[in-house]
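A single protein chain has been omitted from the complex, and every remaining protein chain is retained in its original position.
So, chain A:
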Amino acid sequence: MSDLPLVQADRAVPPAAPTTVTGGRGRRLRLLSRTDRVVITLMVLVPLLLVVALVWLPAVATVLLSGTNWDGIGPLGEIDWVGWKNYDDVVNIYPPFVPAVQNNLLWLAALFVVATPFGMFLAVLLDKELRGSRFYQTALYLPVVLSLALIGFVWQLIYSRDQGLLNAVLGSQTDWYGDPHVNIWAVLVAAGWRHVGYIMLLYLAGLKGVDPSLREAAAVDGSSEASTFFRVVFPVMRPINIIVLVVTVIESLRAFDLVWVVNKGRNGLELLSALVTQNVVGEASRIGFGSALATIMLVVSLVFITVYLATVMREEKR
């Protein structure tokens, strides 16, 4: 990419033109007209400023605040520096922290091992142009469109211990949302329910883009359905596969909404994101402590992002 010339042939000012020779300037700069330079500068500056202001400044501020005990009251100048105390507290005396890390990992594993493959499987089925595939498609994608508040209610109606559908049908007394050994699985089912539809739609769009002649060629060669998919279609879909993988990782790291709707991320449903919100948002205003949690989350995300970027870049170099 970087070797490509920045100038389009038809807009470049001919280097020989006498008006542009002002002496001293590099040859490369003279290739760009004044408008080009302004446009390029703006195109670099505006996104840069946005990224700095909306991503890097908050991120750096979070890291800095994690070393303080600011409670949101009083001017910034009065903030006391407490060093590593917040991190020490998080790890040593904050009981929800360890379950939160475990739950985040469990979330990632469940989406990666169950929900994502299942969504891909459904996409492959729907790609077969079954009767009523539009209906299935809509039905499966619906959870992604519904608002969170509504999803919370739908599952509350199903999982409620005393009045819920599930216990009424099964005749059981399981405390789906209250029992800390059960509720994470109950919520994972709900999360998977949404995630499957999302992955299905992404993957279906990719499958529609696969050149049919590839399949025909495979069929002519006598390849079975399964081996056509795994040996021909799947490798061709590499860009979509990577998107699906990244979406899965991102979804599990930022998982938040469902547990928040259920019980604000407590009692077996701790997630890092929910802990950050509990501490920073609202009246609690443990901004320093919450920032320490957010920084830990940032570091965990960075690990995944680094692994992903390294893989992608290594592949591209090949």
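One rule holds in what follows: contacts are C-beta pairs under 8 Å (C-beta built on N, C-alpha and C of every residue); 3 or more make two chains touch, one makes a residue touch a chain; residues count from 1.
In the analysis below, contacts and distances are computed from a predicted model.
K.L.:
With one chain of the assembly withheld, which option in "Molybdopterin synthase sulfur carrier subunit", "Polysulfide reductase NrfD", "Carbohydrate ABC transporter substrate-binding protein" or "Response regulator receiver domain-containing protein" matches that chain's UniProt protein name?
P.N.:
So, among "Molybdopterin synthase sulfur carrier subunit", "Polysulfide reductase NrfD", "Carbohydrate ABC transporter substrate-binding protein" or "Response regulator receiver domain-containing protein", the name matching the hidden chain's UniProt entry is "Carbohydrate ABC transporter substrate-binding protein".
K.L.:
Considering the whole complex, which of A:S223, A:N267 or A:S301 touches the chain not shown?
P.N.:
A:N267
K.L.:
Which residue among A:L65, A:A123 or A:L140 touches the omitted chain?
P.N.:
Answering carefully, the residue with contact to the hidden chain is A:L65.
K.L.:
Touching the hidden chain in the full complex, which residues of chain A are there? Just list them.
P.N.:
Interface with the chain not displayed, on the chain A side: 54, 57-59, 61-62, 65, 69-74, 76, 80, 82, 85, 89, 93-96, 147-149, 152-153, 159-163, 173, 175-180, 183, 256-257, 260-261, 263-264, 266-267, 273, 276-289, 291, 294.
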